[in-house]
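Shown here: the complex without one of its protein chains, the others still in place.
Letters A and B name the chains as they come in the text, with residue numbers starting at 1 for each one.
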Amino acid sequence: MKGKDQGVWIGEKDLTNDPGFIEISQQEFASMPEALGNAEAVEQLGGTRRDFLKMLGFGVGAATIAAGCDIPVKRAIPYVVKPDTIVPGVASYYATTFVEGGDYASVLVKTREGRPIKIEGNDLVGYGGTSARAQASVLNLYDTARFRSPQIGKDADRAETSWADLDEKAMSVLASSTSIKLVTSSIYSPSTTRAIEAFKTKYPSTQHIQYDSVSYAGLLDANEENFGMRAMPAYKFDKAEVVVSFDADFLGSWGDSTKYSVDFINNRKIDKVDGAKMSRLYQVESHMSLTGSNADNRILIKPSEQGAAIVTLYNMVTGSSLSAASLNQEAKTALQAAAQELKAARGKSIVVSGTNNKGEQVLVNAVNDYLGNLGNTVDFSEALMTRQGSDKEISSLVNEMNSGSVDTVIFMQVNPAYDFKSNGKFASGLEKVKNKLSISYSNDETTDQSDMVAAVSHYLESWGDAQPVKGMYTLMQPTINTIFDTRQAGETLLAWAGVDFGDSYMNFVQQGWKEDVFELQSLFGGFQRFWESALHDGIFKSGKIAGSVSFSGDTASAAGQVTKTVSGDGIELKIYEGHLGNGAYTNNPWLMEMPDPITRTVWGNHLAIPVDFDGVSTMISMNDLKDGDLVDLTVNGETITVPVVQQFGQAPGTAALALGYGREVGGLCAKGVGVDMNKSVSVNKLGYRTYSVPNVEISAKVGEDKEFASVQYHHTYGVKDTDEATGEMINADEAALVSFSYGLGSQGFQGALTDRSVMYYSSLEGLKDSVEHLNDKRAHAQHLNDQQIYGGHDKMYKNGHHWGMHVDLNSCTGCAACTVACMAENNVPVVGKREVSRHHEMTWLRIDRYYYGKLENPNTVYQPMMCQHCDNAPCENVCPVNATNHSSEGLNQMTYNRCVGTRYCANNCPYKVRRFNWLDYTTADIFPGNQPTINNEEIPFGADNLTRMVLNPDVTVRSRGVIEKCSFCVQRIQEGKLTAKKEERMLRDSDVKTACQTACPTGAITFGDMNNKNGNLSHKLENPLNFIVLEEVNVRSSVQYSMRVNNRNEKLDA
Amino acid sequence: MEVVQQMSPLSMGWCINCHRQTEVNFNDTYYSAYEDYHKEMKDGDRTKVTVEDIGGLECQKCHY
Partner (left out) sequence: MSAPVSAIREPLITGHKTYHQITEDLVSPTEKAPNLMWVIAFSVAAALATFGVFCIAWTIWFGIGTWNLNRTIGWGWDITNFVWWIGIGHAGTLISAILLLFRQKWRTGVNRAAEAMTIFAVLCAALFPGIHVGRAWVVFYFFPYPNTRGPLWPNFNSPLLWDLFAISTYFTVSLLFWYTGLVPDFATVRDRARGIRKKIYHFLSFGWNGSAKHWQRWESISLVLAGLATPLVLSVHTIVSFDFATSVIPGWHTTIFPPYFVAGAIFSGFAMVLTLMLITRKILRTRRLYYYRAHVESMNKVILVTGTIVGVAYLTELFIAWYSGYVYEQFAFFNRAAGTVLVVIFWYDVL
């Protein structure tokens, strides 16, 4: 009786520890003791020796069990007074805005029991879906490295403090400063702008400097000069028939890439053969970017040829003859074709560039103007405001800091010590600044140097607003109370400015809306109703800006400012922004573990080098390097060691390396992961950051990355090159990989790589023939499959629901938002680089990337691959314990608690989509002694209570030794069915949407009930381009893919 | 004081067994998706639809 320990008592005597009571309570049986020794008494009691032994035995046994097995007490405390909006087990959704520097997304946040666990897109913005970064942002809220309170002091002296204390010290510092610099990223939030204004009113010596971690200054300055607007225009890719992009990764990470993806793909969907149309994209670049991989034609240039290429196109389109530096002949020919097409599509084309050279951007603007695109496809009435940074201003700051004339610097959610190193001048300048204040979320390279840190709340804990696009206002609202003692940036500024905004920052935001936004609408008469409606929707569109812009600029002088081609054989290095951004997202394990869409590597940046075919049987690359080899890369005299990957489509004589890695100060994913390329980003004479370096040196192999982690080793689906012996075009990869069967006669290609129905692709012109070919192959496979001796279960599936999925390969850009969404929704563990290198990756959904076409300049296709829920699954009948079986609705079910872990199912899966928990990745076991770490951290990732708050309570967290795989989001299916049952209506498409489906901005993934003839899925299943992967194996998959069609200008390949 | 007793075994078999016997509210419009069962009910080939008939014994209906 341990009543007192558990806070439970039976009666008054228990509470007062009455000795008599205690004695009685410790007796097993109430009235036995003395009688047992007395045989007569025992007989009177009716007991015998046998009975006694039974009772004794039972007593001993019961006592042993009760005493021996101490199950830990778990407290589940129900609500005494239930909050209005929280129903345990039912999610609440809040509309808010994801803002991280220049990235924004309108999102709906799914919260459970008061904590956010998943991000969905807010389709009121015009499209659903989000980017991978937005999906991963929810994990950042639970970052164990975040500041939990304001901090004072540096290094060893840094200690937690209170807001009152920090404010006092900060205000005294500010009051006594003569020169205050407030450094922020691009601010497009009206409330933050007002807060900064209030701050500047209080401290008139303040200069507000905005800069972006990856610079858009060249573009912005050019637009200001040419159009009078320091903003990016809206690019209407859905209205463009021809797009020429000079190194602008607009589908990946450039500008408003999510919206660009939606629009661009809208113009490229094919669901019929006759009259099929799509746009054409020419990508002019050196490295394979995400956009380049989705392009129809890639025009390969060296980075320094960028200027020449733009001038050449300008000349070809407008007929001018500005002098251009040298450009390789193939590029010239290709640009000629592009120019013709642009001229034929006036007003329906886009020329765009990601360069940071102002002269080049002026010329691009001039071309768009000439083509009549302004106001049509390049539209400033819906200008994008998310990038406003100025390289000149931040460079001046660095100079001023170095001259010692800066008193106080406030870094507000920026990290220039990492992303604006400016050849070491930032670090040296910072040392000379007297007072360094940081308003930041977690410790980083800049905050590490600061004397005072005002800890910032996460956007999911914050009030705010944004005007990312002119004429569209979005609101930000908290989805959880501040977890720690943090404040929003705006709150801190107002506190230091001595402005009182009442009990919540919401008042301040509201005030701004009352003054400036309310008048822009006429639907609501009263502000409160307008506010509530806007808060509910998350978005308010006030309408386009009236008026038009016209171009005015000096193209001749612009042509003089463009990048000059570097001659010679030196290797040129391109430094680019990949999916990880430039520092803001480095500390996110989900994004680190998400394979790079192009290189398919994880946890690090890898030097991309060109690959070629030797004409016989080997793939060769510079210095004979293979994937995972380490090389010494010397850039501007500094040498770093990096691993390489062979990159198809990398321009010869060039290499590329991504930004965003090699952090020195940060959380879990910072140290030791990748190399920092910001050191090599220089500021050119005109004051703009330059992201390419000529004449770098790449050594021969100096070692091997023993833990080279890539999730895909087979890269191609038949790339063609010339056979040395015969001079014919052959499958170069098949020759390289399948060379063992030769020498026995003919060199016939067996179609090893291309005969399997893994992937079908077509050109737009050859679509009819390709579809006929597809139909032939499918008919052949289906004929074979029909010979099976077992009857199917079609009758059963037609009754009720039959879940299926359609993946449109033409819509998939490879952005991998679906991969991260799946990890978020299904509690998929993160395993770290070492485990991925041992082939133990855990992501349920992988996006295979295949190159096809010409080897030097291939096309790419992305194929999201998840469990195909085969009706004739090879995995189901080999499980000895029946842990995986088929449901009557077509789902291949995985029952985690039954799985013993023999892994036969994983062996037998032809798609290799099953994942095994080789170690205690989820840290879900009872004891903590066997948990692996992902990057040598002290407490294994996911083992602490803060990180575990992101787990979805609807999905089992798997223990080690258990197989898991895509479940078609069965938790959402069950929830959707229940909703329909309760509402006494048929199940609709909108009831059940898988996580990957809702995350995808372009609508590549459609999930639904095949039995619903009016549903979205049935419509997609009628597409003549559909095929089933590995149909000939007769596994009867429930997922159909539709052929990839590209609009390649094949004349350029001759 | 109230004494709490466990009235049912609460084992998986107990759940499964009830699914075998309990009928669903087949008049709910949601179930019009089960066309075959509706036809059988009309033809007299079937008198009731239990939870088992709509897949209630399948593992992932509960274990997800």
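A few points about this structure:
Here, a residue touches a chain if its C-beta (ideal position, glycine included) is under 8 Å from a C-beta of that chain, and two chains touch if they have at least 3 such contacts.
For clarity, every value in this text was computed on a predicted model and none was experimentally measured.
Within the complete assembly, A:908 is the residue of A:149, A:908, A:933 or A:1049 that touches the hidden chain. For the chain left out of this panel, the touching residue among B:11, B:27 or B:47 is B:11. Checked against the full complex, the one of A:97, A:215, A:917 or A:935 touching the unshown chain is A:917. Per the touch definition above, the residue from A:346, A:432, A:536 or A:838 contacting the chain not shown is A:838. Interface residues of subunit A facing the missing partner chain: 738, 740-741, 744, 750, 752, 835, 838-840, 874, 877-882, 885, 898-904, 906-908, 910, 912, 916-920, 929-930, 932, 959-963, 1033. Subunit B residues in contact with the hidden partner, per the touch definition given at the top, are 9, 11-14, 16-17, 57.
The rule is short, and it goes like this: only the chains that are shown with their structure count from here on.
Rounded to whole angstrom, the centroid-to-centroid distance between subunit A and subunit B, based on C-alpha atoms, equals 41 Å.
Residues 1, 28-30, 32-37, 54-55, 58-61, 63-64 of subunit B touch subunit A in their complex. Across the complex, subunit A meets subunit B through its residues 10-11, 795, 798-801, 883, 885, 887-889, 891, 893-898, 954-956, 967, 970-971, 974, 977, 980-981, 984-987, 1009, 1011-1012.
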